[in-house]
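All protein chains of the complex are present and in place, except for one that has been dropped.
Let's turn to subunit A:
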Amino acid sequence: MTSTSSPSRKALSKIACNRLQKELVEWQVSPPAGFKHKVTDNLQRWVVEVVGAPGTLYASETYQLQVDFPEHYPMEAPQVIFLHPAPLHPHIYSNGHICLDILYDSWSPAMTVSSVCISILSMLSSSTVKQRPADNDRYVKNCRNGRSPKETRWWFHDDKV
């Protein structure tokens, strides 16, 4: 099952719109290395293609990130998930949810889609094993109703990967 829920159906505020348009322009001028924004006319949902960095476990594998923006972005964090199939990684659940503190508690409005993408790629690159999180099955079962990862109470215990 792919998670397609979005954190908020509410339209973007004017401030969020301005900021996202600005981010999109920046992205087109200098996209983060290894990422490609798939062009749509939907400013509120970006689909970004990521290619694993050379010399890492995910080298030349391609995955897709889905970024949904809430009404009050960037005060609120965007919801970022991997579309199916999600990479095998100790912090990425099979439903695409990503356990990464900056997407939840540690979000700061000074971050951008671009900086989030770079963090995710760095998380992938530093992995030493291709495996699912230990509690994958339990977690994915709990999310069956299309629950957003932003409603999860995450425990961030590992700063190595």
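General observations
Here is the rule we use: contacts are C-beta pairs under 8 Å (C-beta built on N, C-alpha and C of every residue); 3 or more make two chains touch, one makes a residue touch a chain; residues count from 1.
Everything below uses one rule, namely that contacts and distances are computed from a predicted model.
Choosing from "Large ribosomal subunit protein mL44", "DNA-directed RNA polymerase RpoA/D/Rpb3-type domain-containing protein", "OLC1v1021622C1" or "E3 ubiquitin-protein ligase RNF25", the protein name stored in UniProt for the chain missing from the display reads "E3 ubiquitin-protein ligase RNF25".
In the full complex, subunit A touches the hidden chain at residues 5-10, 13, 15, 18-19, 22-23, 26, 70-72, 74-76, 108-110, 112, 145-148, 150-151.
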